[in-house]
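What you see is the complex with one protein chain gone and the rest in place.
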Amino acid sequence: MLSWVNVAIFLIAGVVVVAVGLGMAWLLRPSYPDPKKLDPYECGEVPFGDAQVRFNIRYYIFALIFVVFDIESVFIYPWAVLFRQLGVFGFFEMLVFLVILVVGLVYAWKKKVLEWV
Amino acid sequence: MAALADTWQALLDWYFALPTAILVPIAGLLKVLAVFGWIVINVLILIWLERKFSGRLQSRLGPMRVGRPHGWAQTLADTIKLLVKEDIIPRGVDRWLYVIAPAVVFTPALLVWAVVPFTKNWIVSDLNVALIYVAAAGSLAVLGIFMSGWGSNNKWSLLGAMRAAAQIISYEVPSVLSLMGVVMIAGSLSLQGIVAAQHRVWFIFLQPLGFIIYLISTMAELNRTPFDLTEAESELVAGFNTEYSGLRWAFFFLGEYANLLAASAIAATVFLGGWSGPFLPGIVWFVLKTYFFVILIMWIKWTMPRIRIDQMMEVGWKFLIPAALVNIAITGLVLLVV
Amino acid sequence: MAEIDLRTVTGGDRPELRDVVQKDLHEDEILVNMGPQHPSTHGVLRVVLRLSGETIVDAYPDIGYLHRGVEKIAEGWTYPQFIPMTDRLDYVAAISNELTYVLGVEKLMGLEVPPRAAYIRVLMAELQRVASHLVWLGAFGGDMGALTVFLYCFREREKILDLFEMATGARLTYSYMRIGGVRNDLPPGFVEKTRDFIKLMRERLKEYDALFTGNRIFEARTKGIGPLSAEWAIALSAAGPTLRGSGVAYDVRRAEPYLVYDKLDFEVPVGKNGDTYDRYICRIKEMHESLKIIEQCLDALPDGEVMAKVPKVIKPPEGEIYAMTEAPRGATGVYIVSNGTGNPYRLHWRAPTFANLQLIPDTVRGFKIADAVMIMGSFDVVLGEVDR
Amino acid sequence: MSADTWELIKVEADKYLETMKSLKKDGLDYLSDLTAVDWKDKGIIEVVVHLAAVNPGTDPRTGFGRHVRVKTEIERDRPSLDSVTPIWPGANWYEREVWDLFGVDFPGHPDLRRIMTPEGFTGHPLRKDFVDQRQKRERVPHTR
Partner (left out) sequence: MNTLEDIYRSSVSFAKGLGVTFKNFLRKPVTLQYPDERPVLPVGYRGIPALLSDKETGKARCTACGICARTCPLGLIKIDSVLGPDKKRILNDYTLEAGRCMVCNLCVESCPFDSLVMANDYELADYDPDKLYFHKDRLVELGRPYEHSDPFHVDEPKKAAAEAKPAGEAKPAGEAKPGPGGEGA
């Protein structure tokens, strides 16, 4: 548990560094406000509408597949650490697990979910 | 002289006599400060190095003027410039997201360093789940990138953010899976444990496939060419950081280099045996191996054209993930047979 | 004749671009301005993209940001005075523009240039082609994120510019061609330096090849991207490597030889599929061919004058002329109407990229933003001649 | 230098479209250029089209096809001429340019808008009697 204290210190220190940096910049920087400067950049032309728009639903499917695989890897890690103790049985068990996942991947592949729009 | 030594001894005695509850945070703080110093100095060097290195690759000289010889002070000058730059928060931004995004990108790059072993004894905290921690900390940055892209109220930023999210989550999986073979051989998730497991032979030789997958996916997670799609200046102007300037932008930039350094250090530790090596002290080996990766990644960056986003997703999902799974299976089989 | 109200003639209620692009906008489509200030539109080209995700549903190019009214300016200037102005049209290939213009005026006057001048002109035009293609290749690499190639290309282009500087005294806007010949003879040492350059350039072209041709990422980014069929390319008046990449072997140097091109041995490279890759290959091969032509010119360079006898004040007879040359970007033409005075009555510039830009909507539709950048890059747009 | 090699065809405005269609059928598939000349004194605008054949053809000298210049005179006050964009899609921008700079209307053109001049511009600059009616901008005083 104690080793996590250091990590916490790291986190706090990281935030402090950013805060100090931005604070210093806030003190030092000049300010010449001009409404023209606040335009969002759209290559020098007046933007068409708002940028916060709906995206295509297919972006989210990537996130879903990612969740599946990331949780999978969390499962594999403890198995990998103890691989030598688990032996042949553990190996094949994990193989079955992986095959199921791969079937899912192939399904997504064939359904053309993995294509970017 | 003797008096000084005595005082020092007394100070140490007093220090070690402190109760653990105080001792550990102080020791931690000192270590953290040291590591911070290391990161800051190295990032400054890295930025300069990249400019000089890419300059030489391109038959240029790179920075030469600020700080002679060879413009060593260029990065410092740039930092000062960015520090005193006017801050512009464009109209229509999601203010909170816009403001805190740089911090969210920058901090995880530092967090990784909590578990990197510099030498046998020099490590901030030798977590027993270090590799999972590294992966987790490394993928935090995507949150910041997405926040900046969405919060900027700019279409190029938004496209960059969408790309970033998809790219980093797609390459997170192979990068994690590619390390699995190493974990299986080492039987440990602690980086010190992994270094110790390499005292005879480096994992780059035992896990060549895993290494290549890791290198590719790391470069993708670092957003470096050929995978710099989130910025992709010729396509998206500057991607997620289009609307940023001054020190806010600088934190994205610093974060990128801190990440590069961290990823190189992890790669050096996991695949090249970290600080271990003959003759020279551990820290020297560590620095050499880290910079080997830094240079390698820069070299690739300045040679390759950029891949397209859909091709990138294809490579990740249809090639790297299956290959990483195959790597696990092969490693398992070999370990069972041997 | 009564003054007419121009507004009634214009029918001022024509739709503007903004109305056109917003028509029938689907709800998950977004409109984005790409340009005029965008890293990869190579100037002030503006393309309004209608996107669904990252896929381009439609594109609307908009030009005119660099419109200087060159054709109107020409009407107020004398014939020789317009030569420096032609440099500013396609500023990446200034010599080719000068050549087109002076050829036009010479044809109008029935003037014959001395053989040495003709060879020097061809030599310069081909050097310019190599230089221009190098700029294109570098920018093309830059569009793809391979910035190193950009710097390599510019490094080699510097050598050509050195040659130009030596011969003409300037590096970009040469003002070298004159009606009746060229301004001055080649300086001593020019021929040797050019030969050295050709040797160097051939080596360097191999290096570019190693970086691009055969590179898996490069092929993935260019093959099959932005295909343009031969019929469509002709129908849309595409020009230069964009036309030839589609397999149409139309090169003004062959179709209507000018100067000494009919005495020179060179090939007109053509592509097959008309995709971005073919256009790339065409230009690379053209660089090789140009080097070949330059060598032939150096070998065959005759002695003699470089200027024909021309009257002090140039007043072509009444008439009209349409002269075409093959500039690096394609067939450049100049249409001059003379009314017998010292100024052109009307001068029209046919710019190859003006025609090529029309291809944008048809070629980028259905591709990604990243592809659109590559496709536009492969047309080698120079807005100076598009907008004039 | 060789003289002008372009074959000249003059047509009346009402026969213009017909002639163009038949020329296209004759293999002149490449519209090289389309522009106009303002003959203010004669009260006409002359639309000049340059057509070429890009496919190897019959020209004994080069092996390429013929080159044709088509000229049509139209009234200067109410300039209007059938669009050739349906025949050569590439004429699209050329006709837009002639519209923008000379004010010639092209009925049948799919998208006749101004192309060179900015939005809201009035007048047609390449006409000989064009006067720029925009406000002259002051030269910005130099500041350091």
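Letters A, B, C and D name the chains as they come in the text, with residue numbers starting at 1 for each one.
Keep in mind that, in the parts below, a residue touches a chain if its C-beta (ideal position, glycine included) is under 8 Å from a C-beta of that chain, and two chains touch if they have at least 3 such contacts.
Not measured: the values here are computed from a predicted model.
Between the chain not shown and the residues C:D58, C:E75, C:D185 or C:E295, the one that touches is C:D185.
Among B:W202, B:F227, B:W302 or B:W317, only B:W302 touches the chain left out of the display.
Of the listed residues C:L31, C:V122 or C:L211, the one in contact with the hidden chain in the full complex is C:L211. Note on the undisplayed chain: of the listed residues C:L25, C:V57 or C:A170, the one touching it is C:A170. Seen across the whole complex, the unshown chain contacts chain B at 55-61, 64, 299-300, 302-304, 319. Interface residues of chain C with the unshown chain, by the touch rule above, are 77, 80-85, 116, 148, 152, 155, 158, 162, 165-166, 168-170, 173, 175, 183-188, 190, 207, 210-211, 214-216, 301, 303-304, 306.
Definition applied: only the chains that are shown with their structure count from here on.
In this view the innermost chain, defined by its CA centroid being closest to the centroid of all protein CA atoms, is C. Among the remaining chains, the Cα-based centre furthest from that of chain D is the centre of B.
For the pair chain C and chain D, the distance between C-alpha centroids works out to 20 Å. Mean C-alpha positions place chain B and chain C at a centre distance of 45 Å.
The multi-chain contact residues of chain D, meaning those touching 2 or more other chains, do not exist; every residue touches at most one other chain. Chain A has residues 42-43, 47, 51, 53, 55, 59, 116 in contact with two or more other chains.
Taken pairwise by the contact criterion, the protein chains fit none of the simple patterns, being neither a path, a ring, a star nor fully connected. Of all possible chain pairs, those that touch are A-B, A-C, B-C, C-D.
On chain C, the positions that touch chain D within their shared complex are 1, 3-4, 6-7, 9-12, 14-18, 20, 63-64, 67, 69, 71-72, 103, 106-107, 110-113, 234-238, 243, 248-250, 254-258, 319-322, 324, 331, 333, 335, 337, 345-346, 348, 350, 354-355, 357-358, 387-388.
Listed in rising order, the residues of chain C touching chain A in the complex are 21-22, 27-28, 30-38, 41, 46, 48, 52-55, 368.
Interface of chain B with chain C (complex): residues 54, 57-60, 155-156, 159, 162-163, 225-226, 228-229, 232-237, 302-311.
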